[in-house]
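A single structure is presented below for examination.
Complex shown without one protein chain; remaining protein chains in place.
== chain A ==
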Amino acid sequence: MPVGTKIFLPLRGRVGIRSFSSSRARWQSAAPLPSSKPVGAFRGGVFGFLTGSVAAGASVYYYILAEYRFANEMLSDDIASCTVYLLPNSPKMFRVELVSDTSTATPGWSYAPTRGFDPAQAMAPTLGRKRGIRDAGKGGDISSRQANAIARHLAELDRENQRDVAIPAPVKQAREAGARGTRAKTTSNVRRILQSQKTFRNHLDDEEAAIASGSGGVGGMQGAGGASVIAAKGNKAAAVRRSATPASTAGVKRPSAAMGTTTGSSTPAQETTDAETDVDDEPRKPKLIKSEYDNDPLLRSYAPPVPSDRIMQRLLAEPPLSYNASRAKPQGSGRPGRHFCCMCGYWGKIRCKSCHLRTCSLGCYKVHEDSRCGAFF
């Protein structure tokens, strides 16, 4: 306080001295302003702030409430429609995805496999159209454009000819008559098969649709449910066998131990026959050299027991897998993918910025950029 006054007072004094008001009388006659208390201004500020914030809060609240109601209605609508679709006896199909391959124009009609309805996918937030389309690739690590390019390439490798050509079978009535002379006339089955224009893809789609609808082919999937049961049983039986029948496991161990000590030329395949005490295999049994070390614990082999005959019969009686199920799976812990120069086939070190193809060197890249690059991923 004392510091402030010290500075301020001389100023005031100077203003008072060199006043720029014209008349002293006017200075004195000026009516003093009604003195307002400083407390009042403070109160007004607080009151104004409160009213403002309450008003703003109320409007925001009502806005959010309206939004919430709207969203709620939409959600309940969605759920209602979903329940309609998910009813088992609903006559509507929820989604029919035709296989989007233009090369499989089906003559006549065919089944179209329907993919299952995935609620998680349907409810997932859409992240903008472009990203959604781009990231729809199967593996997740490659974009759908790359996946499509690969699929196109594979389909191209699968072709017989580069161009589509129709090669009709030559018409030979004379030969036909001569060759068919002794045979019965064409049956309806044969005529139907010969006139069928379906490709393998069409047949495969039909088969998939049949499997999806539960009646897989010609009794093909009859025992499919039993497969896992057999597997479980097989393992269990093998485990049980190991402990319960020591005699047979000893039988397994002995020949292999003998093989280790003596020749090493006897195959595990023969072990199999030896372990199975088949009566009809008796004469085929190769002569194993017996030695006193056969029961030596150091020479014991810890090979897993050969499954019993009963398990093998069950395994042999299994129905074949479907065409798609028998395809080789991708490698589990795969090596990283290799990339090659699209021009010369050497390691691809440079990636083209516009089409993502690889080249090995600047020389190859120049050629690629000048003549080949034009595609956009």
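In the analysis below, a residue touches a chain if its C-beta (ideal position, glycine included) is under 8 Å from a C-beta of that chain, and two chains touch if they have at least 3 such contacts; residues count from 1.
Assume contacts and distances are computed from a predicted model.
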item	value
Per UniProt record, name of the chain withheld from view ["LALA0S04e05292g1_1", "Actin-like protein arp6", "beta-N-acetylhexosaminidase" or "Fanconi anemia core complex-associated protein 100"]	"Actin-like protein arp6"
Per the touch definition above, residue among A:His203, A:Lys290, A:Arg351 or A:Lys366 touching the missing chain	A:His203
Missing-partner contacts on chain A, residue numbers	138-139, 142, 146, 149-150, 153-154, 156-163, 165, 167-170, 175, 178-179, 183-184, 186-187, 189-190, 193-196, 198-200, 203-204, 206-207, 217-220, 222, 227, 231, 234-235, 238, 265-273, 283-286, 303-307, 311-313, 315-323, 325-331, 334-335, 337-338, 340, 342-347
